[in-house]
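Note that this complex is displayed minus one protein chain, with the remaining chains in position.
Each chain gets a letter, A and B, in the order it is written, and its residues are counted from 1.
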Amino acid sequence: MTETTANLADDKADGKQRPRLPLSVLPIIEIAMLALLMLYPIFITYLTAEGEALDFNNYFVVRVTSIILLAMLAVSFDLCWGYSGIMSFGQALFFGIGGYFVAKLSEETGMTSMLIIIPAGMLVGLISALLVGWFLLISKRTPTIIFVALGSLTASFAAERLVAGWQWVGAGNGMSIWDFPTLFGTDLEPGIGFYYLAVACLLIAYLASRYLVRSQFGLALAGIRQNEDRLAFLGYRLQAFKLIVFSFAGLIAGWGGAIYAFHEGFVGPATVGVTTSTYAVLYGLFGGVGTLIGPVIGAGVIEGLTVILSDNETLKAYWPIALGAVMLVVVAYQPTGLVGLLVTQRERFGSFGIRKGKKSSGTDDAGKADGHD
Amino acid sequence: MDVAIKLIFDVLAFSSIMVLVVLGLAVIASMMGIFNLGHGEFVLLGAYTVYIFRELGLPEWAGMLAAPFLVAIAGLVIEIVFIRRLYASPVIAMLATFAIGLIIRELIRVLIGGQYYAIDEPVPGSVSLLGVDVSAWRAIIIFLTGVLMVACFIFLTRTSFGLQIRGALENPGLARASGVSTTRLYAFTFAFGAALAGLAGALMVPLFSLSADLGVRFLVQAFLSVMLGGVGTFEGPILGSAVIGAMVPGFQWLREIPLFGIMVGDLIQPIVAEVLVFIVALIIVKFRPDGFITKGRI
Partner (left out) sequence: MANKHANGGGGITRRSLLRGAGALTAAGWVAGFSGGWILRPRGAFAAAPIKFGVATDITGAIAPSGNSNWQVIQLAVKKINDAGGIGGRPIELYLEDTASDPKVAVGNVLKLIQQHKVDVVVGGITSAMREAIKNPIVRRGKTLYLYPQLYEGQECTEHLYCTGPTPAQQCDELIPYLMNTHGKKRFAMPSANYRWPQLLNKYARALIEKNGGEVVFEEYYPLDQLEYSATVAKIKSEGVDCVFNTIIPPGLQAFTKQLYESGFQKDGGAHTCVYFDENSVNYVPERELEGVYTCLDYFHTVDDPVGAQLQKEYAEMFPGTKYLFTAGSAATGAYRAVKFYEAAVKKTGGDLSREAVSAAIDDVAITDVPGGDSRMVPGTGHCALNMYVAQAKGGSYEILSSANMVPPQECG
């Protein structure tokens, strides 16, 4: 309230024309992305029809479905890093566990119903994140960022080694999921139906996360981000908060991973390992952590470019190097990522890791002033 | 008795390699507060140097000799161009090192084509140690590491530069206040850490085959060693590496002993023994977050 009134007073005082309320760019970006996702299959089908009959289950729709599921992984990473300061280098662990769990379940019981796959993925993602989070985040003294970062990396690495050596889950071969998932009795083949299901899941996960970080709970998270010690003195149980967010992120990752396994028809050690975890970090940093939509865009851009470039033999080889270079540039010069180019500081709901010295202005609702920092 | 000798030898050999890898990492971490997430890639660069030398027709030992110097230069360049400006925010620096490691890793993957390459050791065959046949090359690694450790110790305790390093290690602020040029010091330390890692990579590539993902596995083990050993001292990382170095081959050997009449090996597959190292190490770190030898800060 104070801030807004002050603005209005300023306007009157110096008579300059200034917008009364700052334009919120973030929701515009979100809505634009949603529209893009909803219209894409129709658009691309017409574009690539090449005179033949319209096939909505075409290659481009299927590829983008995979990317949407990976975007869920990106969102889960952002919840950890962008909003709670938990540098999780091992987020793929939960993504992959979700996949492995439903793959094994399907192999043992023959179940294929989406109505089981989704809750199963969520559940196993939640529980594993709870366990790992309890180990990494809860202790007498606050664990350092480095411990959490490398601890999660180790967890993802160890998991990759473990499943690669465990015959029960296919060892190095991974597990092939033969059947299509079913929804209310009908097979759901990869295609436009599956696409919209993925969009729906991403949307729900996104909205849930958005709600979480803009709630009272989210305010506490913002406090943790700004100044942990201060919040601790105020009596907040920091570690419990972090664990809750971490578990929720794990839930989303497991959810995405379970659907992903059934979409690809395959889950292997790579799904749970360090490379995928690294990509989660890349999606987040590139797109812009602390905005939720940033990592979604980051996933879309990075994976999309990977698909496009995979056709050119030369470029394909250099693409991962380029990704590393991009990450370096982003980290050093544009820590707010792609979205940061458009969204002002005051709109961001997370800015952990911004270089000290840069002003981090009020990060909560455009009404409550933050006097310090 | 034979088994015990073989076991101790294996442990010593692996620990030696770990010490070389970890020392640089730990010193950088304690002095500058930055955990170099690309450190594994310095190891990779050292191994790659040997490979390049071999491709050029030069003998492997020449590559091993050149590796620490070349990797030191690489480390120096990285420090000056990227890391130096990020000391104020360690978290950003960490992410930057992660990105740099990624670039190096993928660059090498392009250059060597994603396969595994076998490199011959300069000294093949075995020697007889107390009646047991052990690999000659591993014996040389243990010997070289020992010599290097002694040299480092002398350097740190007898030279003035070494004194500056130890001071900056224990208390960087005070060191700076006392007029020690931390810029030069940091640059040197970073390059030195890289050199050691490069040497480790060069020395052990005959044992481990060259591949682009060599760095990742060493990063995890190095991290555990540093956490176990504690940061801020010279002896801490050595102890940590010794522990990890003992566990990795040790757990594999553990599978060979009978326990209460049951072969441990029947219960524990090699893969479990490997993952067990991580779990045990993480548990120890959790209960002793400062590591075994605690003098400095992280």
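Keep in mind that, in the parts below, a residue touches a chain if its C-beta (ideal position, glycine included) is under 8 Å from a C-beta of that chain, and two chains touch if they have at least 3 such contacts.
In this text, all values refer to a predicted model and were calculated from it rather than measured experimentally.
Peer 1: Given that one chain is not shown, which residue among B:Leu76, B:Leu144 or B:Ile271 touches it?
Peer 2: B:Ile271
Peer 1: Of the residues B:Ile112, B:Leu163 or B:Ile279, which one touches the chain left out of the display?
Peer 2: That would be B:Ile112, which touches the missing chain.
Peer 1: Taking the full complex into account, find the residue in A:Ser24, A:Asn58 or A:Thr182 that is in contact with the omitted chain.
Peer 2: Final answer for the missing-chain contact: A:Asn58.
Peer 1: Contacts of chain A with the missing chain: which residues?
Peer 2: 58-59, 62-63, 66, 161, 164-165, 167, 170-178, 180, 189-190, 264-266, 268, 270-271, 307-308, 310-314, 317
Peer 1: Tell me where the left-out chain touches chain B, residue by residue.
Peer 2: Here the touching residues of chain B are 3, 6, 10, 14, 54-55, 110-118, 120, 124-126, 133, 135, 207-209, 211, 217, 248-249, 252-253, 255-256, 265, 269-271, 274.
Please note the rule applied: only the chains that are shown with their structure count from here on.
Peer 1: For chain A and chain B, what's the span in angstrom between their mean Cα positions?
Peer 2: Roughly 33 Å separates the two chain centres.
Peer 1: Over in the complex, which chain B residues touch chain A? Could you list them?
Peer 2: Answer in residue numbers: 35, 82, 85-86, 88-89, 91-92, 94-96, 98-103, 105-107, 109-110, 216-217, 219-220, 223-224, 227, 269-272, 274-275, 278-279, 282, 285-286, 289, 298.
Peer 1: What residues on chain A touch chain B, complex-wise?
Peer 2: Where chain A meets chain B, its residues are 87, 135, 139, 141, 143-147, 149-151, 153-154, 157-158, 161-162, 164-166, 274, 278, 281, 285, 317-318, 320-321, 323-325, 327-328, 331-332, 335, 353, 355-357.
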